[in-house]
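The complex appears here minus one protein chain, its other protein chains still in place.
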Amino acid sequence: MSARAGAAEFLGSAGLAAVVVGSGIAAQTLSPGDVGLALFENAFATALGLTVLILVFAPVSGAHFNPVVTLVDALSGGRPWRTVALYVPVQVAGCVTGAVLANAMFGVPTALSTTDRATWPHLLAEVVATAGLVLVIFALVRTERAHLAAPAVGAYIGAAYFFTSSTSFANPAITVGRAVSDTFAGIAPASVLPFIGAQLVGAVLAWLLVRALFPVADPDPAIVPDGSHSEAAAS
Amino acid sequence: MSARAGAAEFLGSAGLAAVVVGSGIAAQTLSPGDVGLALFENAFATALGLTVLILVFAPVSGAHFNPVVTLVDALSGGRPWRTVALYVPVQVAGCVTGAVLANAMFGVPTALSTTDRATWPHLLAEVVATAGLVLVIFALVRTERAHLAAPAVGAYIGAAYFFTSSTSFANPAITVGRAVSDTFAGIAPASVLPFIGAQLVGAVLAWLLVRALFPVADPDPAIVPDGSHSEAAAS
Amino acid sequence: MSARAGAAEFLGSAGLAAVVVGSGIAAQTLSPGDVGLALFENAFATALGLTVLILVFAPVSGAHFNPVVTLVDALSGGRPWRTVALYVPVQVAGCVTGAVLANAMFGVPTALSTTDRATWPHLLAEVVATAGLVLVIFALVRTERAHLAAPAVGAYIGAAYFFTSSTSFANPAITVGRAVSDTFAGIAPASVLPFIGAQLVGAVLAWLLVRALFPVADPDPAIVPDGSHSEAAAS
Partner (left out) sequence: MSARAGAAEFLGSAGLAAVVVGSGIAAQTLSPGDVGLALFENAFATALGLTVLILVFAPVSGAHFNPVVTLVDALSGGRPWRTVALYVPVQVAGCVTGAVLANAMFGVPTALSTTDRATWPHLLAEVVATAGLVLVIFALVRTERAHLAAPAVGAYIGAAYFFTSSTSFANPAITVGRAVSDTFAGIAPASVLPFIGAQLVGAVLAWLLVRALFPVADPDPAIVPDGSHSEAAAS
């Protein structure tokens, strides 16, 4: 992992958490009378913001911002496993930093969330949400359309805020980051591990689906000399 | 029909029903005070989610998820009729599965809908909605712009949720799937056949329009050796 | 004007009026408590629907659906003046038909609107709205980016519903069509001519701006042998 790639993952993860948590605080504060409207505002901001963040950082780090994306990238022969070991903590640190920044921008104290979310329907929803996210990204990568990942991932998450009951965290790093804001987008620490477990299950299911539905000719894409596969896999 | 194509139609149809029914449940639950706002949230999620589903599965199965699209594809010399016989039941099974999954994600029991929808204005609306959908898809296919079908179909359905009185089902498979959720997006079983009848009328009208407005040079596109036409027709 | 082009202008204009009036009726009925929310739903549906209609019909007729666009196209050396004389009545007939269809889809009687709109601020807004629309279209055409007109025009109108006080009719044909629905998007007949007058003023101002800001090398683009200019001008 180059220093530039690490910085890009950090900034992108921080940006993602700032968008998710910050727009959640704004929505909750400004639309107190209707939770659906607040979630709509939150989803609108997240869909647009995530699209832009992927667009900006994809050429530098692949714009994962998400440990399960980095994991499936490695499983598919993309980046080496030592990159996983470096990306993941940077992603988590970035998401925590971004949540703290969002709190500061809105003058809200940083505090552990008190929103319990770990019900069985919500965990099923996280499996579905994460499987869908991984399927979208790697379907595009394996059909040489990685340049569409930015708007596709933004659109997917915008939809998934509503079509899943968990509002689609789908990302272990953002799950940790959301735990440090006791606001609209927060999650109580006790719900974090169950959510991450469900996300890992979803990622593995999606990876099996991706292999079956989108076979690639080259069984070992990591050896492509110009490295274009692993960059593509990242965006 | 290859196994991969069948799996893609099943997963895509299930995804579509999960998005439509799931976001309907979320919208109804979180925005109880304004039906228009709930429909807006439902339309936002459906427009984005449908765009992404078509993008993901188009290279594998053509991303129909809709019996009338498969039917008109066959009428236009695209996929053979035996594919219609295989796609259609898979689409219906996928949509039912997706609706059941949405119910489960929200902890809502799977039950037949009690929402009667079969009024004459709604049936007229389904004719219009389906005709518009078929016209959009095949206009793009026949002018070599099939790559724009994903965002165009998503945008069309997002608009049609509002500009038709029926909220634009425009798809016999999703009409059946919606019958097994007694929630916002549901439809009572007694309204299913009238809706499907109106959709078939709309599809036939649109097919006549498409032939008149977008003539193609090759009278028998199915014989194109590389199969590119039938794939294009599918997306 | 070929019969196909005339049919495309008729269908596209009817589709536009059905989207504008139909989504207006849905919004007004389903969101009775907040006019801004109803306008938001109306703008969302119109932005998406208009984008799709231009995409579909541009290869056939240029997808004007708007007399001032046809007029400026002719002024710029695009289609001949006899086409203006044929397109304009077809556009008006299409918009009236689409409004009647929207009324029928919602079970609302077709009746003259009783919404007076002709105030001086609204007329100023129509000048601005129409000038902006014409500028967007012909700026793209004259810089060889006509393929971006569909999403750009949809986005422009979606924004203009809110940034102008008149909600941006910006089209004499749709202004006439809206007069036959006494619903959210309607306009009283007495306000129609003042609106059309303001739209013509805006179109002429925009055309002067376009000529100054986007000069083209060829002073008489209509003589380009392959006709690509006049087609481009149309989309």
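Order of writing sets the chain letters: A, B and C. Residues in each chain are counted from 1.
By our rule, a residue touches a chain if its C-beta (ideal position, glycine included) is under 8 Å from a C-beta of that chain, and two chains touch if they have at least 3 such contacts.
A quick note: this is a predicted structure, and the numbers were derived from the prediction, not measured.
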- prompt: Among the chains present, which touch the one that was left out?
  reply: A, C
Query: Among C:Ala111, C:Leu148 or C:Leu193, which residue is in touch with the absent chain?
result: C:Leu148
- prompt: For the chain left off this view, which of A:Val52, A:Ala93, A:Ala188 or A:Val216 is in contact with it?
  reply: A:Val52
Task: Could I get the residues of chain A that touch the absent chain, sorted low to high?
output: 4, 7-8, 11, 15, 18-19, 22-23, 25-27, 29-31, 33-34, 37-38, 40-42, 44-46, 48-49, 51-52, 55-57, 59-60, 101-102, 104-107, 154
Query: Considering the entire assembly, which residues of chain C contact the chain that has been omitted?
result: 33-37, 39-40, 43-44, 47, 119-121, 124-125, 128, 132, 135-136, 139-140, 143, 145, 148, 152, 155-156, 158-166, 209, 212-214
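FYI, only the chains that are shown with their structure count from here on.
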Query: So what shape is it, when you link every pair of chains that touch: line, ring, star, complete or other?
result: line
Message: Fitting on CA atoms only, what is the rotation between the copies chain A and chain B? Please report it in degrees, nearest 5.
response: 90
Task: List the centre-to-centre spacing of chain A and chain C in whole Å, with centres computed as mean CA coordinates.
output: 40
Message: At least two partner chains per residue is the criterion; list those residues in chain C.
response: none
